[in-house]
Structure formats: C-alpha cells, structure tokens
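Omission of a single protein chain aside, the complex is shown with its protein chains in their original locations.
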Amino acid sequence: MTLVKAINNALDIKLNENKDVVIYGEDVGYEGGVFRVTQGLQEKYGAQRVFDSPLAESGIVGTAVGMAVAGMKPVIEMQFSGFAYPGFNHIISHVSRMRNRSRGKYTSSMVIRMPYGGGIKALEHHSESMEAIYGHIPGLKVVMPSTPHDAKGLLISAIESQDPVIYMEPKRIYRAVKQEVSEDKFNVQIGKANVVQQGKDVTVVSYGAMMRDTQKALALAKKAGISVELIDLRTIFPLDVDTIASSIKKTGRIVTVHEAPNSFGVASEINSIALEESFLHLEAPPKRVTGFDTIFPLPQGEHHYMPTPEKIYYEIEKTVKF
Amino acid sequence: MTLVKAINNALDIKLNENKDVVIYGEDVGYEGGVFRVTQGLQEKYGAQRVFDSPLAESGIVGTAVGMAVAGMKPVIEMQFSGFAYPGFNHIISHVSRMRNRSRGKYTSSMVIRMPYGGGIKALEHHSESMEAIYGHIPGLKVVMPSTPHDAKGLLISAIESQDPVIYMEPKRIYRAVKQEVSEDKFNVQIGKANVVQQGKDVTVVSYGAMMRDTQKALALAKKAGISVELIDLRTIFPLDVDTIASSIKKTGRIVTVHEAPNSFGVASEINSIALEESFLHLEAPPKRVTGFDTIFPLPQGEHHYMPTPEKIYYEIEKTVKF
Amino acid sequence: MFKEYDPLKNKLFSVMDKDGNITHEKWMPDITDEKSLQAYKNMMFARKADLMTVSYQRQGRIYTYPPNYGQEAIAGGIAQVLREDDWVVPAYRELGVWLAKGATLKEVFLYFMGYEDGSRFENAKHLLPVSVPIASQLLHATGIGYEIKYNQKDEVVYTFVGDGGTSEGDFHEALNFASVWKVPVVFVIQNNQYAISFNVKNQTSSRNLAVKAVAYGLKSIQVDGNDFFAMTKVAQEAAKLAREKQEPVLVEALTYRKGAHTTSDDPSKYRTKEEEQEWEEKDPMKRMKSYLASKELWDDKQEEELDAQYKKEVERQFEEAENYGEYPLEDVFKYHYDEMPDVLKKQLYAHEKYLKWKEGQ
Partner (left out) sequence: MFKEYDPLKNKLFSVMDKDGNITHEKWMPDITDEKSLQAYKNMMFARKADLMTVSYQRQGRIYTYPPNYGQEAIAGGIAQVLREDDWVVPAYRELGVWLAKGATLKEVFLYFMGYEDGSRFENAKHLLPVSVPIASQLLHATGIGYEIKYNQKDEVVYTFVGDGGTSEGDFHEALNFASVWKVPVVFVIQNNQYAISFNVKNQTSSRNLAVKAVAYGLKSIQVDGNDFFAMTKVAQEAAKLAREKQEPVLVEALTYRKGAHTTSDDPSKYRTKEEEQEWEEKDPMKRMKSYLASKELWDDKQEEELDAQYKKEVERQFEEAENYGEYPLEDVFKYHYDEMPDVLKKQLYAHEKYLKWKEGQ
C-alpha cells in the first residue's frame, strides 16, 4: 500500500464503522481530492457523508466545530497545510477549546487532515511544515506519520480519539513508499514514538517525510561505523518524552531532523527535553538539522532548503565526534 | 510616563514626522482604543490618518498589506492578540512574504500592535501570549517591550523599520509602571537584548510583562545571596543570541521566564541556543519557568497559571543549587 | 411577510408603536394574553438581573459583563418558539436567551465571575457556551444545522451576532454554507447600533443589514427588535421556514444597547444624550407594559411587587454563585483532553511540588 492508499483505507474503515463520520473539504467529494486521497469514498458512502464544500477554510473548520458539538465526527481536509490559515481562528479559538470551555459537556473532537511539506516542486504556500505552531496550541493533538502502516493506524486512532487531532500528511511520500499493510482495522497509538532502530552512539529523532532522508543518512552512518538509535516521533504533541529521554541516556547524543524552520521549531522543544530530562548524560550539544528560518523557496531553490541525507549525516558525524 | 502614554507618544511623534503613517483598527479612532492607547490622535491628525475600521481583522491586516505595497506605513491594531487570528492568514501568507515574493520590489512593512498577556482578570481569549507562533514565521520581526522607555523607543524603531513588525504590548503593565521618559524622539534597537543587571551565578532571561515578576524574584534571590544576571529580550525574533550566549558563558546557568505555554515556547528556543552556543559552559540544566500547556483559565483560575515571583525564585534557587 | 417586507425595500417590520398600540393587527402573532404576560415577566427578570449585575460589577463582585439592557424583546420573541431540543448558539450578550433556554442566573454569574463551570448549563439542553470571537459562532450554528439535517431531527438552531459582527468573513461564510447546505438555522442580528464605540452606519454601505441575505439567496427581514410582538411574529415565521423547509433565515432585529458595551466601557464618550433619549422612547419594556396595561393585564403595583420578588431571586442566585468556592488547581488541566497527557500531569505535579515548597517557607 502507498501512503495515500493507507489513508484512504483508514477513512473507508471508519466511514463504514461509524455513521457519525463525515468527510468534507475542497474537491474531496466528487473528485476524491487533488491527491486522490478520498477517491471512491463518495461513491461508496454517498454525498451526505463525503462531500465538497464551498471554498472557505474558516467555513470548513467552523462548521466542523458545530457538527462535533452535535455529536458527529467530522474528518475535514485542508487542501494544503498552507491554506489552513483562513481556518486558523477556529482551530485556536474553538477546536482546541470547546471541551475546556464547556467543562467537558461538549467536545470539538474532529480530525483536520492536511498535506504538508516540501520537495514537490510546487508553487508558493504548497511546501510548508508548520507543525510547531499547532504543537504550541493547548488542547490540540498533532500527528505526523511517516509510513503507510503508521498513517493508517494513526488516522484510525485519530478518528476514534475524543480529542481534536491535526493530522499532517507527508505529501512528498504519498506515493513514494510502498509497504505491506493489513486491510484490517488496527491502531497505532497517538503520543507514542517509534524506536525504528536501536543504536548506541547517537540518538536521531525525526518524523514525517524527513524520516526517509534520515534513514538514507543512517546508511552513510553505518558505513562510517556509527551506531544510530533512530526515533520516529509520530506525534508532535503530546511528545513522547520518555522514549526520547531514555534513548539519550543510552547514547548521550541527539540530532533532530525536520524540514520546518529552525527557530521555535520542534527540534528546539526536543533539545529542551533533552536538557531537562537527561542533562547529565549529554556528551555533546544536541543538534538541529532543519530548514532555514526562511520562506520555502520556489522550485529552483528547493534543493538548497531541504535537509538532505548527506547533510544529516554530516551533522551526525560532527555530533558523534564532538 | 506610563507604558500606554509612551506608546501614544511614539505614535504621535511618527504621525507628526511622516505623512505615510496611518493608524487604524477597531475603536482606535474616535474613542482612542479600548485601552486609550491612541487617545487624542484622531483629533490631532484627522480621520484620514487615525480611524476606526469595520470589525474584521482579516480586512484590517489585508488592507494594510495593500497600503504598504503602495508606499504607506500602516500601524494597525488588533484589539487583543487573541483576536488577531482572523487576520492570521494575511500575516503568515502576505505580510511576512511580500518582500521575498517580489524580490524586494514591494514590501509589507507595517507595524501590527496587539496587547497580549494575562493577569487582568479578563474573559476568554483576552490573556494569551502566543509570541512563539509569530517567532516561527520567517519574514516577521517580533518585539515585546517591558518598560515605557523601551516601548517608546522600540515602537519608533518598528515604525521606521522597512520590515513588518509584530509589536506585542504587555497590557497588564500598561499603567502599572511609570518611568521618566523623554518626550523627544529616540530609538531602541530591534534585535538587541538589554542586560538589565549584571551577575555571576545564573542568567535569567525574560521579556514583556513578566519582567516585573522576574525582577521581584531577583529581590528574593539577592536576599539569598544569589547573583543574577538579568536579560530583557525585548525582541523575540531575531533573538539576540550573542548576549544570551556570552552571559551563559559567564554564569553557566540559565532560567527563562515567560507566561506563554511551555511546549514549543520561547524558552525552548533559548535552551537550544544555550546548548548550541555554550554547551561546555553549562553547569546545570537550563530551566523554563512558564505557563502550563493549558488554555489560560478564567479569572478564578488565573493565579494558578501565571508564574509568580516566588515560583521564579524557587526555580532560580534550584538551578543555582544543581 | 418576507415578501412584503423584502429588505430591498428598506421597510421595517413592526406590529406595535412606541406607546404599545397595535398598529399592524394583521401581523399580530398567534399568542395568548397569558403567554404575553409571562413573556413580559421573563423580560422583566432579565432586565432586573442585568441591571443588578452591572451594579455588582461596580462593587467589584463580578468581572467584565456585557449588558443586555434594552435588547430584551429579541430574546423575548425567540423564546416563544424555542423548544427544548432546539439549539441556541449565542455570542456573549444573550442573557435573555440563556435564561429562556434553561441556563440559571447562577451559572451566568459564575461565568462572569470567572469560573468555566458557569458554562456547564446543567439544565439547558443544546445551549452553547459564550463565544467571544466575533461572528465565529455563526459557523458552529451552520455545522449543527448540518447534523440536524443529516440525522433528520426535528430541531432548529437559533444563533446570534451583533451589527459589528456582520463585517467579519465568518458572517459571510456561515450564511453561504447554510444557503448551500439548506440547513435549519435562524440567524439573528442584534443590531444595537454599536460595535463598542463604532456606529453601525460606518460598518457597511448596504441599505440595511437584512439585505445582505440577497448574497446567499436567503429570505430575510428587518424587524423592530424592541417590539415584542413583531419579534414574536418574525420568530414564528422564521422557525417555520427553518423547521418545515430546512430554509435558513436571516433576521435583523433593530434595537439599542442602552447600557455600556461592557462594564469597562463608557458610552458617553461616543454617543449623545439626544440619541439615548430617542431610543429611550422606544424601550421594549415600556412599550410592552403600556400594551399590557391597556389590556388591563398589568399595573404598576403588580410590577412593583414582582420587581421586589425578582430582586430577591437575583440576590439569592448571586450569593450562591459568590459562595461557589475555590477553583482547584487541577481544574486548570482537567478538561483539555479525554485523558490527561503525561506532559500536563508532569506540569501539574511540578507545580504542586512548588506549592509545597512555598508552604514550607
């Protein structure tokens, strides 16, 4: 299964299981989405359950708040994460707050799917990776899968969760990775990181589409005789502090990789955790390998921006040699 | 001068000096703003230059982009930082990007003023402190003064800057602090932190309204014989890395204080800087004294949320004793 | 009615004049004297509570409060059609509607005293908490409308927004989604002439606010919101369209915010005594009282007695609220997620540890 197929499969399973689930957004109905993620679902479940909405993101998120309050489970799509911002007010002012505001009487439990990230040679606003912003908003959960298996299991968990979940899809690898994934229903737990590979010299943390580049960097590291412990975060908030901290205790070194801008990004938070939880074990300064603090360039400049396997390896090596 | 007066004075000076400066927003014209920050300015400069706009934040920010492109210098107000979000799309998609998008042909140079922060026993959405979100957006500058003097000098610099500046006003201390401030024009540099007090045991970093509580904590520290170096950031982006790093090199310890949520907040970034720039000098884990990762509570719960001088002191002491 | 009072004609729908005389018998709603009287009493209670809240605020016993003073007839009319299963999606100035929906005054007090608990509304089904970000609640209403239609329920959503709120993009999107989805939502604009200090005349250049429904192909009407009977009639017709035809409707209720925007505002800065006097004459309570008096359903003495009784009731509920007690630290954390994540538990625990240390000092 590709990642696109895995997401489609998860949606299919939940639509089938739970009549409260509805899917809507721009072009997600008849056409099945600009990336074909929702293909076939309107045909199967009808236009009351899978449908195109008018072109207005505040409208999409805002109406989903109402549906959720009334007991439905909307799974809405922002066509690209860069176009979620007209809906940002509802996300920060209501989606994240309805449960606390009403002292648990109502929830705004929904899933907001959005493809994120660069490397697809796209127009402006189609390449950003702004998960840290959502991670900073109390009341949300933020999930970012890196494999078809995780994409499916995490999405099923997100739809079943009673909490609002921002579900960011690594569109660069929508079709780049294939994996054996069961057609049956299964869950991957939100809030639990995945130790993809055990190692003893350095902990490397990443998530989403950058996991692939990071794994390529690990091949280089292996050649150089460096033993890497690789962690796939899977969830940005709440972060799996324990898994990160115990790995650092083992390796004494940590490198975090993401494509989002450096300042105030996820890697800063990981570094803070490293400090607070495992200060005495640190043998080298935690390292961030990230995008620059710049706007994601248009396609001709893209290669400058994206962290590459070589660059990740370079920083791993420096950290290990520190 | 109070802080409110200092801001008013800065606006007055720039309105007087530069015909391109206009001020608008909700209730800023005739009434002079809900906090009276713009009081008297419409009378003095006329309703073409200081005026009330329809109630729509996307409209306010979006039209300011157009004005700036056409060569004006809009200084717009978001009535509370919690109500800036309907305008968020323009901030992240245009204000921060117009210069880069047009390769310098056009700028979106403007000042977006917004009172932020808690401790005023207010309704929901009136107490937040979300500077980290703006700090993470490439292309913006983010300024947060803590004294009337700085408020005036930084605002003048912001208005004179060719870059878009998010100017967050510590409303809790709008009238709480008085200071001798010259009526003449002067600048305080954006991007330069202020070493308020020299010390050798620990570096304490804060900004905005929390500077006051931090200074109260320092009185407790002094009694306990702890020598604190106190840094007022003044600017959240770009951070003054050098000042922070050289202080840590001196003290070996750092505590960062802010009222914003902990995860993915400014303190995480400071900690990352501490690691990257002064790892070998660190003698204790950098500490964050911040708000919780929760929604700011309604007034009856407010005292639980805000870091107090005692709590700041408690963490300073623990850090020094580490 | 919607045709005759097509907002393109700029005609205000009213039934009763300033002195309580019925001027448009034809539009008199189907309502018994008994119900009219009860409605008046409810409006009296709302006004009493409102005025007393403002004075509690002045005494420092409550935080910011946005008075409903002068706007009572709007809730009064809506209350006539509101069913238990119907939804109410308010902004923040909806005291009358909250009470009509079953919220207790005590809960309202708790909320404005600064307890989230006040938003629980234990006995009010389908009432949403206060929504502060202007106009955003309209989209929630449209979403609830979708659920009603989806599950083929017999419910209507009533949602409220101010005149200022019509300028927000969310107003546009909410009405547009409702028009496309054809959902049973009654959108009520409480046009009280001001958005804080900003007069509605400057908010837009449309001839009135009701006419904005043309942009969505919806029916709408501009009604005298200080005229209980006109409001009731409009509520009845709008509810019928929504309930029976799943047709969203836009109602612009003309009224006046007699009080301040909130208790931290001073309207004398931006409006004239003359204007206030002009609207004083159109006061909804005065008009309704004249009507009832002319029908000998009500007199000053009864009013005085009920007023005294209501005063006690408000005091009673206020005191209950005032004695609500501590806001536990845990409540800051408890309601964010279905299960509290470790990171919140840790922060809570660390804070408790600090509090212990502090006690020890």
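Here the chain labels run A, B and C in written order, and each chain numbers its own residues starting at 1.
Here is the rule we go by: a residue touches a chain if its C-beta (ideal position, glycine included) is under 8 Å from a C-beta of that chain, and two chains touch if they have at least 3 such contacts.
Just so we're clear, the structure is a prediction, and the values are computed from it rather than from any experiment.
Asker: Give the labels of the shown chains that the missing chain contacts, considering the complete complex.
Answerer: By the stated touch criterion, the chain not on view contacts A, B, C.
Asker: Of B:V28, B:L41, B:V111 or B:L239, which sits in contact with the chain we cannot see?
Answerer: Here the residue in touch with the unshown chain is B:L239.
Asker: Among B:Q42, B:S93, B:S129 or B:T147, single out the residue that touches the unshown chain.
Answerer: Counting the whole complex, the residue in contact with the absent chain is B:S93.
Asker: Spell out, residue by residue, where the missing chain touches subunit A.
Answerer: 26-27, 30-31, 34, 52, 54-59, 82-83, 85-86, 121-126, 262-263, 292-295, 297-302, 304-305, 310-311, 314
Asker: Hey, which subunit C residues sit against the chain that's not shown?
Answerer: 8, 167-173, 176, 179-180, 182, 202-207, 211-212, 214-218
Asker: Touching the missing chain, which residues of subunit B?
Answerer: Interface residues of subunit B facing the absent chain: 22, 48, 53-54, 56, 58-59, 61-72, 74, 86, 89-90, 93-94, 99-107, 109, 138-139, 141, 161-163, 191, 237-239, 241-242.
As a convention for this text, only the chains that are shown with their structure count from here on.
Asker: Select the category (line, ring, star, complete, other) that matches the graph of chains linked by touching.
Answerer: Contact pattern: complete, every chain touching every other.
Asker: Closest chain to the protein's overall Cα mean, using per-chain Cα means, please.
Answerer: Chain nearest the centroid of all protein C-alpha atoms: B.
Asker: Which positions in subunit B are in touch with at least two other chains?
Answerer: Residues 58, 82, 85-86, 124-125, 263, 292-295 of subunit B each touch two or more of the other chains.
Asker: Please list all residues of subunit C that touch 2 or more other chains.
Answerer: Only 116, 132-133, 169-170, 336, 343-344 qualify.
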